[in-house]
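This is the structure, below, for whatever I ask next.
Yeah, one chain of the complex is gone here, protein chain that is, but the others are all in their spots.
Here is subunit A:
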Amino acid sequence: MEEDNHQDGEAQEVKISDSQPESIPPADILLGNHECPEPVEGNHSTADDRNQSVDSQPSHVGAEESGLDADVPPHLGAKLEPEETKDSDCLNNMSTHLDGTETEVRVTDNDQSDSGEFVVTMLAKAKLEEQGIGVKGRPSPLLEAGIQESPSFKSQRDEDVTTDSWRQHRKHVFVLSEAGKPIYSRYGSEEALSSTMGVMMALVSFVQSGDNLIRSVYSEEHTVVFLQKGPLVLVCVSSSRQSEQQLLGELLYVYYQIISMLTQASISRIFEHKKNYDLRRLLAGSEKILDGLLNLVDSDPSFLLAAVHCLPLASSLRDSLSQILQKAITPNLVFSILIAKNQLLTIVQEKTVIEDARLEPADVHLLLNLIGASSAFQAGEIWTPICLPLFNPDCYFYAYISYLDPPECTVCLLLLSTDKEAFYAVAECKRKIEEAMLTQNSLSLIAKAQLYSVNQVGVSDLRHFMYKPFDVPDNYRQLTQFTSPEMEAPYSNEEEKMRLLDLYRYMHSRIHSTSRPLKLIYHVAEKETLLAWVTSKFELYTCFSPLVTKTCAITAITKLLRWIKKEEDRLFIRYPPKYSTTPNPSKSSKSSKSEQQDSTDNGYLSPL
């Protein structure tokens, strides 16, 4: 992702100084947050040493700090407000001092009469204008092409875009073409939003005409983030208080999901050919996949952490499943993935392919989303082209998707081949996997697998955590994973879950701030205390009960890390198994067992 140096002093520059305090989350989120010490801490290179870094912290925090630990949360907000402002000031100074060398302009302004509010008013106006248009009755080529959905498809698509409830959605996502044609809207039909999207495109073009790139617009309540990718423009209008980087990352997922369905090459080709092409022709029917993705992005921290979550499983069971997959191969098979309850059980990869490029978590997320969003009719075996945009944005893989335990349909097998014609050969692999799993009674063992409770860690004040280890040399090219216990009370309802995730998102945005990254944050929130810590070896987010003391939290984290180390084999896929489907005589002894040699070798890895 690109650098986010706040840039000033360029032609399109808009005042930045007034805007920052408002772009900071309100006090109820920040409550009790004391940030100024951390950057200092962050600059210490001692972060790897737990005790040392932890010990060093209080000395920076000083008197305020000790008061905080003792006080009850309600006092904290008031107490810390000045400090917060101070912090905002630091931020401002930081940003004003950062002199961007890039040509991009981040339109950051809160001046009521200026861009921020302007955009929002413009967007609202555009919506009102559409009121009279009456999309339903208008004959459009798209409707004729059969987009006219049966009433059973009524959902977010049919929402009235002129209502307040539409405007109050937490996060809107729009996709449009460079010609300003609507392609996707998370809520409401794209047709009804065509003039809104026209305004968005006008903004993009206007800034572009000055050889600049619009990146974001801040208003009091909303952050508008723009992402231009080839012929597509993606816009997010969010009141979620997430950072620009995070929203940008989410837009990137949306872009990747579109690529995974159409490939980058074909999108470019289409728009080169016809600038005002209506991409909905090709994406029609995929809205639910995009809707599903956005819901997942909001509710699943995997996207935030850019890591995959695998289901905890006894390593012996995971190994035996991997071996089953390793034995069921056919030429041109490149990935065999076993999924249960939408989480990874194991993933086996073709040797030469994985030497070439690594499988990125984002690609796995897209695959998981595709499975989740397309599993309406679960008895069948699905065969579909799919592009893994980070692996190769221009080529298709062919995915075989089948559930192994109908009618429950919790265990899903995903086999990826590079050969379009390999369905029957790949389906044969599934039969073998099915047979082997039957003899080993794997399904019932998998059914017992579940997320763990944070209680198993045995630290009383710890409520939840997310732990993401980084690549270590010996498992280089391994899929980035993270582990996290189930969200239990008090985070058992959707609202509270979302609140915790929002806190994590906030911590994440501070840790990964491009202007001032932090290594450690101790954040006292209203109903809980959070500690986030990033080292060269891992990234950790923890959530404690509100009354935890700093010393307590530190001890807890030491204990937690020890526990994770002990449980490593169960929590992660340690050594991703490989197979070789190379139709090379020296190695073919293995693949010949699969009786699938009849399948032609042409096109072997050709898309790679």
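Keep this in mind: a contact is a pair of C-beta atoms (placed from the backbone, for glycine too) under 8 Å apart; a residue touches a chain by one contact, two chains touch by 3 or more; residues count from 1.
Keep this in mind: contacts and distances are computed from a predicted model.
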Hidden chain of the complex, named as in its UniProt record, picked from "ubiquitinyl hydrolase 1", "Decaprenyl-diphosphate synthase subunit 2", "Checkpoint protein" or "Ras-related protein Rab-20": "Ras-related protein Rab-20"
Option from A:E421, A:E488 or A:E568 whose C-beta touches the chain left out: A:E421
Which residue of A:W383, A:F465, A:Y522 or A:Y579 touches the chain not shown here: A:W383
Selected residue (touches chain absent from view) among A:A265, A:A284, A:C395 or A:L561: A:A284
Candidates A:A357, A:L438 or A:L547 - the one touching the absent chain: A:L438
Chain not shown, touching residues in subunit A: 144-156, 261-262, 281-286, 288-289, 291-292, 295-296, 298-299, 370, 372-374, 376-377, 379-385, 399, 420-421, 423, 427-428, 431-432, 434-435, 438, 494
